[in-house]
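The complex appears here minus one protein chain, its other protein chains still in place.
Here is subunit A:
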Amino acid sequence: MLYPLMHLTATHINYYYLCRRKLWLFHHGIHMEHNSDLVHAGKLVEEYSYARRSECNRQLALRARLDAHTQLLGVIDYFDPEARLIHETKKSNRKEEAHIAQMRFYQLLLKENGIEDCRGIIEYPLLRSSTEVPPLDATTEAQLRQELHTMAQMLRQAHCPPLLQTRWCRQCAYYDYCYIDEAEN
């Protein structure tokens, strides 16, 4: 079967680690982020931390092909080409695994565009801390590619994955959407 070209972004890989259902909904255009104060707060942290940095525009938009049916797209907020360092700002480190995966996604995009051995740094200005991500090695790259293939396959399914029911759900922008139901009278 011929598939139309699928676009995967950094948000996809981030959501892949958080919740498959959220990922599926997001991919199909069912966005809820505009309703969430937490998402808005996260955006503000990203926008207003490191104000001096934005003086010179170091944003970088990249694309690469994963395979014949899948295109990878990403926008790196701040890339320092001399140090080969990718900066990413996050509000909280509670879902660090997802942030690291997102960073690896950027590293892969850079590599596919001929810029290898980039390190990443995830900055948490509110926590006054940061996490370093070493350059992509063969193992992590293979793992990431595998994840991206799995993700593409999952997103081609016609049906939405079931509810996860975790304790994180209440904070999620999709909470109302996922949990709204009518109790029987």
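Everything below uses one rule, namely that contacts are C-beta pairs under 8 Å (C-beta built on N, C-alpha and C of every residue); 3 or more make two chains touch, one makes a residue touch a chain; residues count from 1.
Definition applied: contacts and distances are computed from a predicted model.
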Missing chain, UniProt name, options "CRISPR-associated endonuclease Cas1", "Multiple sugar transport system permease protein", "Putative zinc-finger domain-containing protein" or "Glutamine ABC transporter substrate-binding protein": which is it?
"CRISPR-associated endonuclease Cas1"
Specify the residue from the set A:Ala51, A:Ala138 or A:Ile180 that touches the hidden chain.
A:Ile180
Touching the hidden chain in the full complex, which residues of subunit A are there? Just list them.
28-31, 34-35, 159-160, 175-177, 179-183, 185
